[in-house]
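A short worksheet on the structure shown next.
Of the protein chains in this complex, one is absent; all others appear in place.
Entry: subunit A
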Amino acid sequence: MESYRLTIHELARRLARRELSAVEATQAVLARIESIGAGINAYITVDAEGALAAAAAADQRLAAGGAPPLCGVPIAVKDLLCTKGLRTTCGSRILENFVPPYDATVVEKLRAAGAVIVGKSTMDEFAMGSANENCPLAVPRNPWNRDYICGGSSGGSAAAVAADLCAASLGTDTGGSIRQPASHCGVVGVKPTYGRISRYGLLAFASSLDQVGPLTKDVRDAALLLNVLSGHDRRDSTSVDQPVPDFTATLDHGVRGLKVGLPREYFGFGLDPEVKAAVDNAVRLLTGAGAEVREISLPHTEYGVAAYYLIAPAEASSNLARYDGVRFGHRDPAARELGEMYCRSRSQGFGPEVKRRIIIGTYALSSGYYEAYYRKASQVRALIIEDYRRAFAQCDLIVSPVTPTPAWPLGAKSDDPLSMYLSDILTIPTNLAGLPGISLPCGFSGRGLPIGLQLQAGHFQEELLLRAAAQLESELALSERRPPLA
């Protein structure tokens, strides 16, 4: 098998046995990007030179023995995580030439674990989007059918993994931005508990919701990456000082005796019959493997999108105030006065969806509207958290679809922001409550597009998610089906 197809754990084994060098593995991925990459557009920036230098260093560590867990593994990083000396655009014209002077903590951790950073993956501008069409720099395509969206906002990260343009990638998830593209591209995506992984060096969108996580070819790889990425960071005061288990240690513990909740509200919202059938099948497999499945209720689910589209834009309007053309990013050189410079630089640099959200957020926080919008949304957030508290008194895991439908054709929703927002209805509540969630492939539509299954668990219960996902993955045995690429 070509080395670019290997999972992290398969590749690491071959690298450790010196059946393959890290330079060869990196060259194979770079050659694949060269040959089919342009048709997928998964990368904004490919760093061939940096990757080959890191691979050569990895080969030295491998030769010396006792190499770290990701030594020589080619990984893509979403283009909103700072990489020292490597352009980081956040998918926006306003940061088109931004070269960070430091690494995000997660990037530091990847490098320390020996990973080879191949490049920066395509994303919706400022991570705002569900289709990866809010992309002034590059619109990625779904590897399973290039006329379809790959999902967003970590669409390039998902497409790169699905198309074997890296072994695994990092994404971020504010309202579903890891799980939804993972679902549409047929890969595994984990949104960890809020605070599990440092956000230092992540270009902020909505700080109370943003979380970094892995997108991988299988569940074991997700566990391996979580082992490397998790942990408290003194540079991120919202990261939580919780013990980090070895997430691979419990992967084969099965689901016998686990209580699995099926939230009845998640099976409305125009759920596509093919998605429902694939999820029902996965639920049957869980039951067959000894899990106890019961119906539960998360009564405020339908209010999640409304609360989210006030809270996230409100936070974004504040976070994005820093893009003023002074310290970094685009500046209108013709502006002669300071206020004019702020205004013109921002207006030229931000795309339409970013402007839309800044305006909604500014409105929701403005005097006279704050109580009716931002405060109300924050109260509904409390109700959604309470729903989960009650649910987790009755079950260990919540199982559901990731999205109500498979991927849709490119352009189908681009002129209708609200219908785009509503496609995130099943992933947004997880973020509002700060919970961990996983998306794993559970079937295909008649058109051959992947369908994902979502599992959610209580705070810091990623082990449970991964255990159940590993059980399902082995029973579903979907990994032989590949995207129709050369």
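In this section, a contact is a pair of C-beta atoms (placed from the backbone, for glycine too) under 8 Å apart; a residue touches a chain by one contact, two chains touch by 3 or more; residues count from 1.
The criterion applied here is as follows: contacts and distances are computed from a predicted model.
A single chain of the complex does not appear, and UniProt lists its protein name as "Aspartyl/glutamyl-tRNA(Asn/Gln) amidotransferase subunit C", one of "Cytochrome P450", "Aspartyl/glutamyl-tRNA(Asn/Gln) amidotransferase subunit C", "Dihydroxyacetone kinase subunit L" or "Xanthine dehydrogenase family protein, small subunit".
Only one of the listed residues, A:161, A:293, A:310 or A:402, touches the absent chain: A:310. Shown as candidates are A:250, A:281, A:297 or A:362; the residue that touches the absent chain is A:362.
Among the residues A:126, A:148, A:194 or A:408, only A:194 touches the chain that is left out of the figure.
Contact between subunit A and the absent chain runs through residues 97-99, 101-102, 193-195, 208, 234, 237-238, 240, 300, 302-303, 305-307, 309-310, 317, 321, 324-331, 333, 335-344, 346-347, 350, 352, 355-356, 358-360, 362-363, 366, 373, 375-383, 385, 417-418, 421, 431-435, 459.
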